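Only a single protein chain was left out; the remaining protein chains are all shown in position.
All chains are identified by letter, namely A, B and C, in their written order; residue positions are counted from 1 within each chain.
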Amino acid sequence: MAFGNNPKYTGVIPPVVTPRASDGSIDVASLHRVVEHLISGGVSGLFILGSSGEVPYLSNAEREQVAREIVAVNAGRVPVLAGASEQTTVRTIEEGAKLIALGADALVVTTPFYAMSNAAEIETHFREIKNALGVDLFAYDVPVRTHHKLPLDVAVRLAKDAVIAGVKDSSGDDVSFRQLLLATKDIEGFSVFTGHEVVVDGALLGGAHGVVPGLGNVDPAGYRRLFDLALAGDWAKAAAEQDRLASLFNIVYTPDSSRVSGGAAGLGAFKTALVELGVISSNAMSLPMEALNENEACAIRAILEDAGLQTRVAS
Amino acid sequence: MAFGNNPKYTGVIPPVVTPRASDGSIDVASLHRVVEHLISGGVSGLFILGSSGEVPYLSNAEREQVAREIVAVNAGRVPVLAGASEQTTVRTIEEGAKLIALGADALVVTTPFYAMSNAAEIETHFREIKNALGVDLFAYDVPVRTHHKLPLDVAVRLAKDAVIAGVKDSSGDDVSFRQLLLATKDIEGFSVFTGHEVVVDGALLGGAHGVVPGLGNVDPAGYRRLFDLALAGDWAKAAAEQDRLASLFNIVYTPDSSRVSGGAAGLGAFKTALVELGVISSNAMSLPMEALNENEACAIRAILEDAGLQTRVAS
Amino acid sequence: MAFGNNPKYTGVIPPVVTPRASDGSIDVASLHRVVEHLISGGVSGLFILGSSGEVPYLSNAEREQVAREIVAVNAGRVPVLAGASEQTTVRTIEEGAKLIALGADALVVTTPFYAMSNAAEIETHFREIKNALGVDLFAYDVPVRTHHKLPLDVAVRLAKDAVIAGVKDSSGDDVSFRQLLLATKDIEGFSVFTGHEVVVDGALLGGAHGVVPGLGNVDPAGYRRLFDLALAGDWAKAAAEQDRLASLFNIVYTPDSSRVSGGAAGLGAFKTALVELGVISSNAMSLPMEALNENEACAIRAILEDAGLQTRVAS
Partner (left out) sequence: MAFGNNPKYTGVIPPVVTPRASDGSIDVASLHRVVEHLISGGVSGLFILGSSGEVPYLSNAEREQVAREIVAVNAGRVPVLAGASEQTTVRTIEEGAKLIALGADALVVTTPFYAMSNAAEIETHFREIKNALGVDLFAYDVPVRTHHKLPLDVAVRLAKDAVIAGVKDSSGDDVSFRQLLLATKDIEGFSVFTGHEVVVDGALLGGAHGVVPGLGNVDPAGYRRLFDLALAGDWAKAAAEQDRLASLFNIVYTPDSSRVSGGAAGLGAFKTALVELGVISSNAMSLPMEALNENEACAIRAILEDAGLQTRVAS
């Protein structure tokens, strides 16, 4: 696999989780350890203040604290992409300006939400943000949260006009994803990342430049191996590594769905796994989400061990 | 019609639009005129910073400016209910505290959005906000924006426990609305408002205590008449007034849907009508929405006149 | 309330349930008793082979058997409207022709389903069926099943061109319903019926001509009273009767939702109530639906008695 268009961003850029102490405050020491865990696992960037970072649940002060701490501990080792997650254009520009001032290298921006937009408004949204801020923008396509799919033709136009430097696709629409890859593959420097943890091998085979895996918090080295195998054209081994990671992904299905929300299940599983791996101190969640319980932690421990990861108990 | 449960809030509480000047700034003079137009039309409260107030499109400074101006010009004549529209609990509490400090009498709060919540989280959300702020809360049920229906059993529990003082229902689910009315009709002081402009007669017949009509910006006196007729038990005349208002509501269908988004069509029509009525100076919209054009304004003018409202041209 | 346009169909036209014996066959004796129960309750028509009649679950032979039996026992006392429920145009025409041959007076036709249609195809669908069959057609708007809303402008055009004689609205969109009423109120002979059991008073206040209530199987006389009170302009009593029926409607929420599907809950509750009222012999359901159990029957019995209906046990 060779990327013909010299993409600026490639590889594994996980969305960094935001650890909380049991008193509800941001657990800075654990956050530092997460960053070290990721960088030592071989990631090529950090996506902070994403959905997996619980950004919709953080106060403004907490968002700033998280950005400041991660930028400081990263100390320029890898690029920091920050989620500017606000409802519409002006609010996103304000949020983005703050994050750049705090040291973010690029911004990750969704379509408007809560608003009832059309394609033209979505296109204007990204153009105005780029005009106002200048920095690299990733369009974050996550209709399960924003309830708008980034239209393919809009994405391609924004890419051709260098309004966006890349797309992070969590749309669940693999057909549209392949078409985006085809339509943008000759755009110099442009990057397309998948956000879906269990289909990365196929995405890379189709020409994707990288992955933003929530599960990458738990096993960054596994995703790095998968990426390297794909880059080397060793697809059979890449698929086997993907299968191992897909089995590991089953941690997100351990929570009792009659108690734990869809949002809390995935994030809670990542945090609980990181506790079990000794990286963070608590699996506490932001209000109004509930943390996973000991039964669920036990099931997660078993899956981690099956996937070959060393848990505290096993060590 | 008699309200058996002494509801604290009744009548017509329109969601106040936010006029902008053609340079994009908040048009304070027009905003003042909107408030006078509404109060002289007989409204019993002002719902500020709602969807019709373009709240998702306002910067933080603009939100504060709007709240400060409306509170000042209202000068205590009617209660001011303010939309605290943020993604989750902690952010809503922060936003709500600011609005109360600025003089809001009550808060209007949606279910979490962008988040992927369940019923338990939604219930916790409202309870934590009430605990933190103490003021009257209206639960604003608007799944077309939040993509979560406020569950009926959660709403009833929150009402019984006096966590919420009322519900503003824009769910489009009239079956659930009637069941909410039935289940809460004996809760002392509790209020149920519909947000749907064209079915107010039926809602009041079923026991609703009032209406939050976006169209009430255009014709507050019409909604007041409708409410008074219903209160007097003159249902045939109430239905006739509703039919007149339902015809007036057709202004929201005048915009060209290939150009104007769903969000911009309704708000743009209300603003354009207010320009035609001489209440505000410009129908400028917040980024990234487009304003209605002269063709659309012309169609709106005709509908206003058919509904018996006096436009600038006609005067 | 006076209907200005001489509607051909008015009043209460319940969708007749299809009783099965415990061996799974159609229980003809029970079916006859249901028809007598409805006609003696004052209904003005019978809607057979609708969703409440389990039509998607009946074999072709069973559909014919049900039509033949109901037509025979009705013996011309009230009009029989039959659901021609097939995926697209040609199949609906075939089905409809069979039902007319069996004695149906009119057909009730949905938008295409399983297909992925647009507005133009939906309009062609109804026009071709009318051309082929000639009989009175009711457009049945039930997007929860077909996943297409009958577009308002299409419905109005079909009404004006006398392609359809009426609409049965189960869309759950009360705003669109009021607009349909307004747009068609002067079309000679045209009828608009609501399919929502708990908002009939408001629908009639807005100008609807009748109701197709699944719950009308259980309490046809109640719906007839509600209709007559509305016709007489006694809206306060109509609303009180509606409230009683809305409480009775709670039978559909008694089934355990972890076991019983959405489809089976409503139909199962109607059948179970009819068993409790002594009208039918078994609450057996069509494959693959499960019948309600004794716990659920017990809860239903209590609700029936609260609503003033006389159950077998109580008698």
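The rule is short, and it goes like this: a residue touches a chain if its C-beta (ideal position, glycine included) is under 8 Å from a C-beta of that chain, and two chains touch if they have at least 3 such contacts.
As the structure is a prediction and not an experimental result, all values here were calculated from the model.
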Study note, to complete from the structure: Visible partners of the omitted chain are A, C
Exercise for review: For the chain that's not shown, point to the residue among C:Thr10, C:Asn74 or C:Thr146 touching it.
Suggested key: C:Thr146
Review point. Which of these touches the unseen chain: A:Ala29, A:Ala61, A:Ala101 or A:Leu182?
Key: A:Leu182
Review point. Of the residues C:Arg33, C:His125, C:Lys168 or C:His209, which one touches the chain left out of the display?
Key: C:His125
Study note, to complete from the structure: Residue list for subunit C contacting the dropped chain reads 56-60, 62, 85, 87-91, 94, 112-118, 120-122, 124-125, 128, 144-147, 259-264, 286-290
Practice item. Could I get the residues of subunit A that touch the absent chain, sorted low to high? Key: 1, 172-175, 178-179, 182, 196-199, 201-203, 205-207, 233, 235-236, 238-239, 242-243, 246-247
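Keep in mind that, in the parts below, only the chains that are shown with their structure count from here on.
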Point to revise | Chain at the geometric heart of the assembly (C-alpha centres) | key: B
Point to revise | Rounded Å distance between subunit A and subunit C, as computed from the means of their C-alpha atoms | key: 49
Review point. Residues of subunit A that touch two or more other chains: which are they?
Key: none
